[in-house]
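Of the protein chains in this complex, all but one are displayed in their positions.
Let's look at subunit A:
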Amino acid sequence: MRQKKPVQDQPKAAPILAQMGIFAAVLFVSSLISPLFPASFPVPTPVIGLILLYLLLTFHVIKLEWVDGFGSFLIGLIAFLFVPSGISLATSLDIMAKSGVQIVTVVIISTVLMLVITAYTARLLIFLHQKLKQFSTTEHRQNKTRLLLKKGGI
């Protein structure tokens, strides 16, 4: 129904229950792997599941159309799924009442810091890498001309 254009090679999405089955299976396997990590190095089930599903997709064990529909649906819901976490702050109202203004201010500043610092660091590193690549290719070219000049007997 979604695909109105008569595209023949468009792969057909798997039935939604089958997609849910794949998600459940990945989660289940991840929940078996998660406790294997030591307590000082916690890796939660959903993070393992993310890596697992990514690997299954990358190595073509699972086809994209088997998980895409349900996955996009869940991602579209993420803000709503976070509402209970937000409301759970009702239990921290006493902390907030004590030194809440400072803590909330620090959290707001921290969030902005993390966003901006990470974004700028990545931008700088990509810029440096590109400069480095340019530099090495020009140097390579210079070496080559030098070699050619040497061969020419200059």
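Note that contacts are C-beta pairs under 8 Å (C-beta built on N, C-alpha and C of every residue); 3 or more make two chains touch, one makes a residue touch a chain; residues count from 1.
The definition used in the following text is that contacts and distances are computed from a predicted model.
Per its UniProt entry, the chain excluded from the display bears the name "Holin protein LrgB", taken from "NADH-quinone oxidoreductase subunit H", "Holin protein LrgB", "Carbon-phosphorus lyase complex subunit PhnI" or "ABC transporter ATP-binding protein".
In the full complex, the hidden chain is touched by subunit A at residues 23-24, 26-27, 30, 39-47, 49-54, 57-58, 64, 67-68, 70-72, 74-93, 95-96, 99, 102-123, 125-126, 129.
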